[in-house]
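The structure under discussion appears below in the form of structure tokens.
One chain of protein is taken out of this complex; the other chains stay put.
Letters A, B and C mark the chains as written, and numbering starts fresh at 1 in each.
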Amino acid sequence: MSKNRIEAFSDGVLAIIITIMVLELKVPDHAAQLSDLRPLLPVFLSYILSFAYVGIYWNNHHHLFHAMETTSGGIMWANLHLLFWLSLVPFVTGWMGENDFAPAPTALYGCVLLLAAMAYWTLQGAILRRHGSDSLLARAVGKDIKGKISPAIYLAGILCSFLSPWLAGAAYVLVALMWLVPDRRIEHALARTGLPGSRG
Amino acid sequence: MSKNRIEAFSDGVLAIIITIMVLELKVPDHAAQLSDLRPLLPVFLSYILSFAYVGIYWNNHHHLFHAMETTSGGIMWANLHLLFWLSLVPFVTGWMGENDFAPAPTALYGCVLLLAAMAYWTLQGAILRRHGSDSLLARAVGKDIKGKISPAIYLAGILCSFLSPWLAGAAYVLVALMWLVPDRRIEHALARTGLPGSRG
Amino acid sequence: MSKNRIEAFSDGVLAIIITIMVLELKVPDHAAQLSDLRPLLPVFLSYILSFAYVGIYWNNHHHLFHAMETTSGGIMWANLHLLFWLSLVPFVTGWMGENDFAPAPTALYGCVLLLAAMAYWTLQGAILRRHGSDSLLARAVGKDIKGKISPAIYLAGILCSFLSPWLAGAAYVLVALMWLVPDRRIEHALARTGLPGSRG
Partner (left out) sequence: MSKNRIEAFSDGVLAIIITIMVLELKVPDHAAQLSDLRPLLPVFLSYILSFAYVGIYWNNHHHLFHAMETTSGGIMWANLHLLFWLSLVPFVTGWMGENDFAPAPTALYGCVLLLAAMAYWTLQGAILRRHGSDSLLARAVGKDIKGKISPAIYLAGILCSFLSPWLAGAAYVLVALMWLVPDRRIEHALARTGLPGSRG
């Protein structure tokens, strides 16, 4: 019940974040050639990347909360903290896209990704502490190797931004691809228990 | 449970897409005559068409997920992929409307419809594979004739755009009308089983 | 189940409509005196009126669907049709407010209210037909006097717009006040049955 409402609020915020980013794709006025869209290409590429990232966060959030059994005030605030950093994704996406992947915007994009990753890590930690190290959830999260590697790659991307923004972009794409491979750990741990909905 | 949250997220995204399109209807400043709205007419017509399309997708999505019994990581990503193409509808609607159905915007509008249709087809395929060819869902979807004809008409519309944008528009309207006739297949298959909610 | 998802989608759309209207209250740049807000006063007044109207529609929609037992494709489309007209409320609110209740925008505002009222009437009719004249819902809706008077007042308001926009505004306020008095009919009919949630 309590959990359902946190999920509903998070779904709402994530749905709005993923959708208002498209408002940065500003319709060119009285410009009806395909070539008029060329300046929008970097904005569109950064839109795809950010859409994938918000989708990944929604997906991981979904799995984490699916396995969660109880909530607390601390978990609620850790969740809002994650949503705060994700709410900045449309801004940094627009800044990076409209400036054609210039160094500072590309670095700031990585910073927001890094801070969101740290917020997710805090949220996961708060949930794990509440469930104990023997819980199904703790076994499902396991060593969380992806979660530990991602911040390092973000950091490398941020530093690369001032040398080669495209290399930074490649780092961000790499992390996204790493996560797009569905995270089967929680699914598998749940499947073994035979809980309802455990196949999803 | 898992299914409910995918539905909730999809409902959120579709609700935002269908509503932010109206922001393209920009209020004319200090222009208070009805005639000041005349330039907005093509934007309004394209808004009606896109509203109908998003409504159709929501309706079909609703029926498809209503009959679905289990989810998977693949289904989640196929669903996000569909939402991605639909999230571009406000942009192409605005571009087409503000340029008075010029060839390139009208063709691009059709391309986004075509890609959304292919994404829906992929999603439906992923769900069907999970449920098996003997499932209620597979019998309900059946031969899916509308789903096979639509992409062909979109393609015809895209090609027509450069000859006569109005012909292309007529093609898009035709597909919308074809789908606005309520899809009774799934409703009927469900009704025969006497499942709860099967009348809807 | 099916009903829940129509409610969720409608809640999403109505929540977005009621909230994006505030975007018409454009922040005056580099103008930090209270007097700089004076030009926003008509926009703010029309915002209050439209917020009340969307709230009334949400409230009535809530009661209508609360008493509803089954859905159908027709009900879904009648619901989308209502949402379509309500989605135009932010546009006409902005146009009326930014032009200081000029005749044409004030008349158009009334037209959208009238069309939304007719769409609600159609939706209610579709639901009643499905439930039969003996149903709890039919008894609860009863003679629906408010629903029959409102369109007449809207029409009077639209005609007044060209004589005195303030008189038209008064007509719209009158209808809103008439509905703001909570509609106890459905609540009472439900309360008599002792259904769960029937006090709300």
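As a convention for this text, a residue touches a chain if its C-beta (ideal position, glycine included) is under 8 Å from a C-beta of that chain, and two chains touch if they have at least 3 such contacts.
Since we're looking at a predicted model, the values are computed, not measured.
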Of C:Thr19, C:Thr70, C:Thr122 or C:Ser135, the residue that touches the missing chain is C:Thr19
Sole touch to the unshown chain from A:Gly55, A:Pro90 or A:Gly157: residue A:Pro90
Of the residues A:Leu80, A:Met118, A:Ala138 or A:Val173, which one touches the chain left out of the display? A:Leu80
Candidate in contact with the missing chain, chosen from A:Asp36, A:Glu98 or A:Asp144: A:Glu98
Using the document's contact rule, name the residues of chain C that touch the chain not shown here. 7-8, 11-12, 14-16, 18-20, 22-23, 25, 27-34, 37, 48, 51, 55, 58-59, 62, 66, 180, 182-184, 187, 196-197, 199-200
Against the chain that's been left off, what residues of chain A make contact? List them. 1-3, 5-6, 8-9, 12-13, 15-17, 20, 23-24, 70-77, 80, 83-84, 87-88, 90-91, 94-95, 98-99, 102-105, 108
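Here, only the chains that are shown with their structure count from here on.
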Quick one: report the Å distance separating chain A from chain B, using the average Cα coordinate of each chain. 26
Averaged over CA atoms, how far is the centre of chain A from the centre of chain C? Could you give it in whole Å? 37
Multi-chain contacts in chain A: which residues touch at least two other chains? 12
